[in-house]
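Then we have chain A:
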Amino acid sequence: MVHLKINNIPVEVKEGTTILEAAKIAGINIPTLCYLKEINEIGACRICVVEVKGARSLVAACVYPVNEGMEVFTNTEKVRKSRKTTLELLLSDHKKECLSCVRSTNCELQKLSNEYGCDENRFKGARTECEPDTSTSYLVRDNEKCILCRRCVAVCKKVQEVAVIAPARRGFNTHIACAFEADLNDAPCVACGQCVAVCPTGALHEREEIDNVRDAINNPEKVVIVAAAPAVRAAIGEEFGYPIGTNTEGKMFTAMRMLGFDKIFDVNFGADLTIMEESNELLDRVTNKGVLPMFTSCSPGWIRYVEYYYPELIPNLSSCKSPMQMTGATVKTYWAQKEGIDPKNIYFVGIMPCTAKKFEKTRADENASGYPDVDAVLTTRELAKMIKTSGIIFNQLPDSTFDNPLGEFTGAGVIFGATGGVMEAALRTAAEKLTGKPLDNVDFKAVRGTKGIKEAEYDLNGVKIKVAVASGLTNAKQLCEKIKKGECDYTFVEVMCCPGGCVNGGGQPIQSAYVRRNVDLRSKRAKALYDEDKKLKIRKSHENEAVMSLYKEFFGEPGSHKAHEILHTKYVDRKHK
Partner candidate 1 sequence: MFRSHILVCGGTGCTSGNSMKVYDALVDRVQKAGLENEVHVTKTGCFGLCAYGPIMIVYPEGAFYSQVKVEDVDEIFNEHIVKGRIVTRLLYKETVGEDGSIKALNDTNFYKKQHRVALRNCGVINPEKIEEYIAYDGYEALGKVLTEMTPQDVIDVILKSGLRGRGGAGFPTGRKWQFAKNSVGNKKYVCCNADEGDPGAFMDRSILEGDPHAVIEAMAIAAYAIGSDQGYIYVRAEYPIAVQRLTIAIKQAREYGLLGKNIFGTKFNFDLDIRLGAGAFVCGEETALMTSIEGHRGEPRPRPPFPAIKGLFGKPTILNNVETYANIPQIILKGADWFASMGTEKSRGTKVFALGGKIHNTGLVEIPMGTTMREIIYDIGGGCPNGKKFKAAQTGGPSGGCIPAHLIDTPIDYDNLIKIGSMMGSGGLIVMDEDNCMVDIAKFFLEFTVDESCGKCTACRIGTKRLYEMLCKVTDGTATMEDLDKMEELCYYIKENSLCGLGQTAPNPVLSTMHYFRDEYEAHVRDKRCPAGVCKKLLRYQIVADKCKGCTLCARNCPVGAITGTVKEPHVIDPNKCIKCGVCMEKCRFGAVIKA
Partner candidate 2 sequence: MKSLEELRALREKMKSQTDNRGVAGADETVIKVGMATCGIAAGARPVLDALLEEADKRHLHNVSISQTGCIGMCRLEPIVEIFKDGQKFTYVHMTAEKARKVMNDHVVNGNPCKEYLISEN
């Protein structure tokens, strides 16, 4: 243990602790900007500087390890002045659009500048000038708002290991860019949006589609359908001040109705449908010696990852469309037929915790009705923004529920939003199909939790099933390498592109680095989903009555020819294209 004094308060901490962490123990907060615990510890922004007795200059608290007898001062005149100057320098090279910026009131730079009473015009001079990168369908980078904290770079490199962005040029001309300053659309980006989730300012945000959705709602010819992904309900409350991990599903449905959507369906339904198809595909592969292990295909970032980095593993990917695409495809075929509506006039909006979904909807072979399965994708944040700008007081809304028939869901569909959820849902159905007997216990706890890689083995009526669950591409990469080398014998592998699964997706409400450091976002949001699963009477996808009638009335069997045409898709090798 190391003993030190911070602002004269004695603290005892473990060796190797940083001043920042030690200060927190002493009840002292030190502001940060570039620091992301365990991901970006580079001491670059200089906001966290503190005075250390005997040190030549100020030191960065986020990376400076404590030592015995150290005396730290975090709140001297010199420290405050320095931090203020740092902020003022950052502001001098910042596109000050704060009034209308997408991150206004949720911007770490804005918050600190306000706290420190900065004069935003104290330093005047040349400013970085560049056009925003709007080349992709899913996100926008505006380097004029970038403060070069490099949190996006670190998350891309260290958490996802795709490293498509890095600092380019040097000195004042430094900016974050893809290799050779290519457009993001020309880089092997998986579209996960984790960069957006960690950006402290408005330099990164999703490609907004709110206006398109509003246009559709205002168009009397369009029947506008909305369906939210499982993880959305676990997080949208955060945008309205609810504690992290509050499920505000009922208010969300009410708000959707007030926004003017014609039908409120649910991607949870699509999740149950996915399980029907996917477990069928799995059993087929197992019995007919197909390519194993089979990979889940719900996460569009993961799909892009395989297509770009492991095209040799494409045969392992389940051919099932994602729950969102399945929902959209079913709406525009089955439901359209049933209601006698021309699919041309149906406008399907997915509400997603995800930025990659904005790409997914543009994929080829995702238009079962002859029209795109999904017309627009809004992130959780965009839906919240729509609600706010429509004058809806979310917190006062009464709870309501989804519309039938494509809204009904089971607990299995709900847990899709957390890492391990798809696996558990599939196991519930596969087990009963194989054994022909109802499960005593539907909880497959070994695949739950936020650990990067989870493994389990089950004996289902004599069929041994070895499963693995990974979230975050660093972990996915480990599994892919093992599978490529033939070092493992998994039957079924679930991969979610974002660490912790969709609850921590790139389209979820943004939490500051401070919150991320102190709150386990992933577990809290996942808990909201597992709680709902527990509460629901039906917790197995194959018992979803709406799903059952869908097969009876329309698809026939899981894996039928019709199901294949409408609910399955193909992948492309993007590495060798």
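Criterion applied: all candidates are chains of the complex that A comes from, given by their letters.
The rule is simple: a residue touches a chain if its C-beta (ideal position, glycine included) is under 8 Å from a C-beta of that chain, and two chains touch if they have at least 3 such contacts; residues count from 1.
Quick caveat: nothing in here was measured; it's all calculated off a predicted structure.
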item: Touching partner of chain A in this complex, picked from 1 or 2; value: 1
item: Contacting residues of chain A [partner candidate 1, same complex]; value: 42-46, 49, 57-58, 60, 63-65, 78, 81-82, 85-86, 89-90, 92-93, 123, 125-126, 147-148, 166-167, 169-174
